[in-house]
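Every protein chain of the complex appears in place save one, which is left out.
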Amino acid sequence: MPMRPLLKEIRHNPLLWLLVFVPVVFAAATLRPEAHALLFVLSVLAIVPLAALLSHGTEAVAAKTGDAAGGLLNATLGNLTELVIALSALRAGQYVLVKASVAGAIVANTLFMLGASFLLGGLKHHVQEYNRVSARFQAGLLFLATIALLIPSAVAEADSAAVAEFTQTLSVGLAVLLIVGYALGMLFSLKTHPELFASAAPADHAEAPWPLALAVAVLVGVTVLVALVSEIFVESVQKAAETFGMTPAFVGFVVVALVGGAAEMASAFSGARKNRLDLSVGIALGSAAQIALFVAPVLVLLSYVIGPTPMDLQLWPGAVVMIFLATLTASLVTNSGRSSWFVGVLVLMVYFIFAMTLYLLPPLVR
Amino acid sequence: MPMRPLLKEIRHNPLLWLLVFVPVVFAAATLRPEAHALLFVLSVLAIVPLAALLSHGTEAVAAKTGDAAGGLLNATLGNLTELVIALSALRAGQYVLVKASVAGAIVANTLFMLGASFLLGGLKHHVQEYNRVSARFQAGLLFLATIALLIPSAVAEADSAAVAEFTQTLSVGLAVLLIVGYALGMLFSLKTHPELFASAAPADHAEAPWPLALAVAVLVGVTVLVALVSEIFVESVQKAAETFGMTPAFVGFVVVALVGGAAEMASAFSGARKNRLDLSVGIALGSAAQIALFVAPVLVLLSYVIGPTPMDLQLWPGAVVMIFLATLTASLVTNSGRSSWFVGVLVLMVYFIFAMTLYLLPPLVR
Partner (left out) sequence: MPMRPLLKEIRHNPLLWLLVFVPVVFAAATLRPEAHALLFVLSVLAIVPLAALLSHGTEAVAAKTGDAAGGLLNATLGNLTELVIALSALRAGQYVLVKASVAGAIVANTLFMLGASFLLGGLKHHVQEYNRVSARFQAGLLFLATIALLIPSAVAEADSAAVAEFTQTLSVGLAVLLIVGYALGMLFSLKTHPELFASAAPADHAEAPWPLALAVAVLVGVTVLVALVSEIFVESVQKAAETFGMTPAFVGFVVVALVGGAAEMASAFSGARKNRLDLSVGIALGSAAQIALFVAPVLVLLSYVIGPTPMDLQLWPGAVVMIFLATLTASLVTNSGRSSWFVGVLVLMVYFIFAMTLYLLPPLVR
């Protein structure tokens, strides 16, 4: 029975019980295609357990293929959910949503996931320590990406055809540069200097990992399911937001980002409670760096292939400021390698300031 | 003779001899209400010793009421002078002055008080060490407040009725959030993790503290006097500034801020000379954090009760940049927990750059 480990996993993990919403959302999309608010809620409920399965599958394959290849796999497929959701939005030409969700995912991982890990860990343990070399490495990658996102806006102020062309060419150049930087970063952390990242315990489960065949099958099958549900999600999200009175900026930046990262958050928070803060910090900052240096550039390059028009890397100024401040907060906060509950409160509060601002922002301003 | 400790204090502390200007300023305000330049100078000379008495009184009550309650009292009433001056300006509807003095007080404490403490201490001691955990905590609070002050300006560029309403609602939300953050910070530093702040010696005087009755009487009586003198000060300051050829930005940002903080500066500088740099750094950054996370939000909320119209938290862009740079400077400088005279020079020079810029700024630009 090759499926047995999967069924056992589902039985023990209440998050996976939400899988029941996967068939429900497909049925609803066929029967009531106009019920945007309903479809939005159902697709969120369906994506969360699928994302959890996806990250289990990635880890299981990684565990089987050995350290370097496994690390590589984790580093490229760790944000598969975000990538698939963004690809659905990209194909639909919803570039504002793509950019908002990418920016929002960076900020949510850097602030919400990191801050909540510090807070949850700190409520249980008086003071926690973690490997600050690893945190600095991820923060450094994030800082590089932040500069790449910031420079086009900072330099080109005038609006003209020449500037639009400039931004587009520059975006492709920056995308290639960021992917190269990310690849060199993997070379550094997996190959030339792995000992610096030592204490970040890699495997989360003591239980026996899935067989390789099952893991690959889950990876492929669930990716297809996520892609199908994402299409329903992307179609419904904007209209549902209007129904709920949320601004588009808030939806893309906060809601989509938290939905896409739900599975990783579950792992990060559980690591923090178990006093394995290395794991939590690694997931939070590593995931943010991966989105900034791998997912976002790949989306820019893929927009030439699957998008209606090329997409550039230029964000609206408010998003750039938020990413810059989030990266700066993470750099300053992880500098000491120690944490207690109040550090978590500080980081979370920065996130709440951003979320509140976007929630209240009148739509015409964007 | 319950007044004896007060009289003894006055005899030994030359700063308190300036108390003679308190009756003088009231007399002058009655006899020559139009002599703005004179009233400005006299009210400054009267506020400085009153502020010193106020902080003595707060400390004396705090010493009597035990550690936690005393810390709480110090943390809420430590900037009573600034609060009373700002309330006078608030009641007069002078929101530009209120905001400039709040922003100026944050910058003056973070840069001038900190830098001059490093310099004065460093001229006497070759290298000084201080508790950097405590400095980081205060810098973290300041960083949070800076983000709250920065985000509304960064996000809302357009000028319209919708934006004005957005800014007002957001300001109230941010004010509440900052006060909650400040309260949690006190819980952290006084209750759950006091051991991290250990070496910051709390009591400054070896001499016997005042009896409680005297301390409370001084606290109440002097607060009333400060309020009365502040009204004369607020009324005269703008017109006096014109007489002296100072821009309004310079007056609010530099003059009012230095007057309001004179008493704390005296304590911080004396601590630095005695090689108790923990005390100086604690006063400088703690006071800045208190103004940013407690005084400013309280003023926003009180403007609904006592101001002619609601006041928002939005500062002019130059002030936001200065607060951001001041906080960044404090973060970078206090990172090592060591100091020598040149660190003080660097920090002071940043302050002089700001002061010179505001002094030269043509009024129409503001």
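Structural remarks
Going in written order, the chains are labelled A and B, and every chain counts its residues from 1.
Here is the rule we go by: a residue touches a chain if its C-beta (ideal position, glycine included) is under 8 Å from a C-beta of that chain, and two chains touch if they have at least 3 such contacts.
Values in this document were obtained by computation on a predicted structure and should not be read as measured data.
Contact with the chain that does not appear here is found for just one residue of B:6, B:63 or B:350, B:350.
Considering the complete assembly, chain B touches the hidden chain via residues 126-127, 317-318, 321-322, 325, 329, 332-333, 335-336, 340-343, 345-346, 349-350, 352-354, 356-358, 360-362, 364-365.
Contact residues of chain A toward the unshown chain are 136-137, 139-141, 143-144, 147-148, 150-152, 154-158, 160, 162-163, 165-166, 169-170, 173-174, 177, 181, 184-185, 188, 192-193, 196, 331, 335.
FYI, only the chains that are shown with their structure count from here on.
Centre-to-centre separation between chain A and chain B, using Cα means, comes to 41 Å.
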